[in-house]
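Showing chain A:
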Amino acid sequence: MNILLLLIVIIVLFVVFVIGIYNALVRLRNQVKNAWSQIDVQLKRRHDLIPNLIETAKGYMQHERGTLEAVTNARSQAMGAKGVAESAKAEGVLGKALSKFLLTVEAYPDLKANQNFLALQEELSSTENKIAFSRQAYNDQVLFFNNKIQMFPSNIVAGMFNFAKRDFFEIDTAEKAVPKVSF
Partner candidate 1 sequence: MWEQIRANKRNSILLLALMAAVLALLGWFIGRSISPDPIAGLFGIVIALIIWMILAMVSFSSGDAIFLTASKAVPVTKAVHPQLFNVVEEMAIAAQMPMPKIYIINDPAPNAFATGRNPQNASVAITAGLLGRLSRDELQGVIAHEMSHILHRDILFVTIAGVMLGTITLISEIFLRGMFYSSMTRRYSSRNRGGGQTQTIMLVIAIVAAILAPIMATLLYFALSRKREYLADAGSARLTRYPEGLASALEKISQNKTPLSVANKITAPMYIVNPLQKKGMKLSDLTSTHPPISQRVKILRGMAGASFANYSDAFKKTTKHSTPIPSSALKEETVQIRTAGPQKSVDSKKQTRDIGDIMQKTLGFSFINCSCGLKIKVPPNYKSPQVQCPRCGTVSAV
Partner candidate 2 sequence: MDCPACKNAMIILELDQVETDYCTNCGGIWLDAGELELLFADTAQAQQLVASLQQADVEVRSHPCPICLKKMQKVLAADENQPLVIDRCPKGHGLWFDRGELSQILARGNFDKEKKVIKLLSEMFSHKSEAKK
């Protein structure tokens, strides 16, 4: 009788313990999701801005069709990307294409004086900054979450309910800015 009671108490305590960890994990996962949606908003904004930017630039930069096409292609690649890792890779390519495009723009003073283009450029560079800042917030959350599901005892609960590790949103910035301006 006593043993049974003890067993029940242990089971109840165990269940309460598991529920507690489970809830903590869910909360962390939601924070990761929330941080991701912040990035996602900015990525969408980036994708929306590009067609307008290219359209405005087209009239001025007839000889730069290659650069413009590279941006457009990278954009559709990025829009079609699924999941964090793939999307990070595609956005990295798009970022490189964009910075090359913006460097090329420097050689077109008429385009740089276009009010419409200037406004779009401001929006784009702000979006780039917002991506960078929200990326940092997201990666902090992911680090926290991944640590939690790998450490004892929460790793047991994570294993029971299939909490999977999340990917970092890493855009490699190392080889980004090497401008090649050809005249």
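Candidate entries met the following condition: all candidates are chains of the complex that A comes from, given by their letters.
FYI, a residue touches a chain if its C-beta (ideal position, glycine included) is under 8 Å from a C-beta of that chain, and two chains touch if they have at least 3 such contacts; residues count from 1.
No experiment lies behind these values; they were computed from the predicted model shown.
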Which of 1 or 2 touches chain A - same complex, any copy: 1
Candidate 1 contact footprint on chain A (complex, rising order): 38, 115, 119, 122-123, 125-126, 129-130, 133-134, 136-137, 177
